[in-house]
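All protein chains of the complex are present and in place, except for one that has been dropped.
For chain A:
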Amino acid sequence: MLGKGGKRKFDEHEDGLEGKVVSPTDGPSKVSYTLQRQTIFNISLMKLYNHRPLTEPSLQKTVLINNMLRRIQEELKQEGSLRPMFVAASQPADPLSDNFREAQPAFSHLASPPLLPADLVSTMPLESCLTPASLLEDDTFCTSPAVQHDGPTVKPPPPALQPVKDSFSSALDEIEELCPAPTSAEAVAAESAADDSKAQPSESNIHKPEGLPESRTAESKLMDSLPGNFEITASTGFLTDLTLDDILFADIDTSMYDFDPCTSATGAASKMAPVSADELLKTLAPYSSQPVTPNQPFKMDLTELDHIMEVLVGS
């Protein structure tokens, strides 16, 4: 059909839909319009999720697919009772799972106007002089300071928190898995700030699915997962120019891992490690279903954790 590799059954399905000019107002073709919209929606999602190239995906393609998804979502929102999703309600009750990346609302700007004050816009000099291109990447995400906690409404969390480097984000995930408590004095304080903001949206949206009409269940499920997974692609596609300063969070709490010169002088560098590990274990205890012994079972994980912390702290 359409060249090598064209999916025959899909083409047959589509040719029937594509022949006519479909609009949402036509009576008999309303169903086919909805069907086509759903199909395009599915295809768009697949394109964003399944694509895992070695090279950076085309920003233009990502933007066009995102726009397609947003448009469909807008339409659905206007048509039905679908409320804008902020966090996948289908996710487990624990909002602090390793999907912390996915909780960033991708469509928050559709639901509410941008909440970032105008004076936090990037520091780009305007008319006065030519901007050397080398300075372009110095504008950090100063538009996204610490997350605001006023009120139950969800503000868009700082994009700077979204991990850009894959290996780094997986390191963060490991840390989070080990120490998910937002209140503990853990290394990634910024992460806990995001967790706080996440906790609110997930609670407020738990009742969402029940309100949806039957016919929309399938679409709504997709919509549920949309913002979350959307963000991964968006972050890998869009947030490609953070400087190192953005990634190495300025406000990491390193108190636990600072080596006191006195103790290290006495050769207690190795002694420090077990101490910090013990502290970790104490925080781990409430979250672990098994009794925690400060020895063998965790040794390998803790070594890994130490290594990760070294990377973070840059020591």
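Everything that follows uses one rule, which is that contacts are C-beta pairs under 8 Å (C-beta built on N, C-alpha and C of every residue); 3 or more make two chains touch, one makes a residue touch a chain; residues count from 1.
Keep in mind that, in the parts below, contacts and distances are computed from a predicted model.
S.K.: Absent chain per UniProt: "Cytochrome b-c1 complex subunit 8", "ATP synthase subunit b", "Dynein light chain Tctex-type 1" or "Serine/threonine-protein phosphatase 2A 55 kDa regulatory subunit B"?
M.R.: Of the names offered in "Cytochrome b-c1 complex subunit 8", "ATP synthase subunit b", "Dynein light chain Tctex-type 1" or "Serine/threonine-protein phosphatase 2A 55 kDa regulatory subunit B", the absent chain's UniProt record gives "Serine/threonine-protein phosphatase 2A 55 kDa regulatory subunit B".
S.K.: Can you list, in ascending order, the chain A residues touching the missing chain?
M.R.: 1-7, 10-11, 14-15, 17-19, 21-23, 36-37, 39-40, 43, 47, 54-56, 58-61, 63-64, 66-68, 70-72, 106, 108-109, 114, 116, 120-122, 124-134, 136-137, 143-144, 156, 159, 164-167, 234, 238-241, 244
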